[in-house]
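Below: one structure, written as structure tokens.
A single protein chain has been omitted from the complex, and every remaining protein chain is retained in its original position.
Showing chain A:
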Amino acid sequence: MRDIGRIWAMLLDVQIRPDEASPPPGGRPYAGRQRDERLNDEPDWTALVLRVRDHGDRAAFAALFQHFAPRVKAFLMKSGASASLAEECAQDVMATLWQKAALFDPTRASVATWVFTIARNRRIDALRKARRPEPEDLPWGPEGEPDAAEAMALQEDVSRLGKALAGLPEKQRALIERAYFGDLSHSEIAAETGLPLGTIKSRIRLALDRLRHSMS
């Protein structure tokens, strides 16, 4: 890598202020969250992915990498991967994020959700040597650009879901973690999960309806 020095300089310089991100040419740009957002002080990951998508922005990618790569690595290790395999797969997952940034739809998934799905698929591939067929793709609407307000609303709902998960009774949360880290079979997972999915479901439903509508 020739430009490590330059990249580090960029990294150190990276101010994760998505509201200052330059908008993509054309379309209705995702304007980023407002400063008075009640969410929390987390960076706006969606804005960073859109910078990767629209500008091949390496500083934005680096910020995403520093947040998500260690978490993906931890996820894979909890699922039984060795540290070195988990590290290698985490790099693959982040490279996939770069590669598929254009396919990310912020009205249907948060960045954390999207990264999780990539990591999960990589895990099935690497650890189970099996396949996980995906449902048929939904076509993109003619307007192309996902609606910014819907994307922000989804982020809020996902953030609320995260808080609700954190507030679950310890025993229930432990069971859900075991289900996701590959420790419980489908017959061991309770049919009634008790997860508060209401608002997030209606949000995803809206996004699907919009896609379906644009098809007809």
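As a convention for this text, contacts are C-beta pairs under 8 Å (C-beta built on N, C-alpha and C of every residue); 3 or more make two chains touch, one makes a residue touch a chain; residues count from 1.
Rule of thumb we're sticking to: contacts and distances are computed from a predicted model.
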Q. Hey, which one's the missing chain according to UniProt: "Formylmethanofuran--tetrahydromethanopterin formyltransferase", "Peptide/nickel transport system ATP-binding protein", "ABC transporter permease" or "Anti-sigma-E factor ChrR"?
A. "Anti-sigma-E factor ChrR"
Q) If the missing chain were put back, which residues of chain A would it touch? A) 1, 4, 7, 56, 58, 61-62, 65-66, 69-75, 77-78, 83, 86-87, 90-91, 94-95, 98-103, 108-110, 112-117, 119-121, 123-124, 128-140, 144, 158, 161-162, 165-166, 176-177, 179-182, 184-187, 189-193, 195, 197, 200-201, 204-205, 208, 212, 215
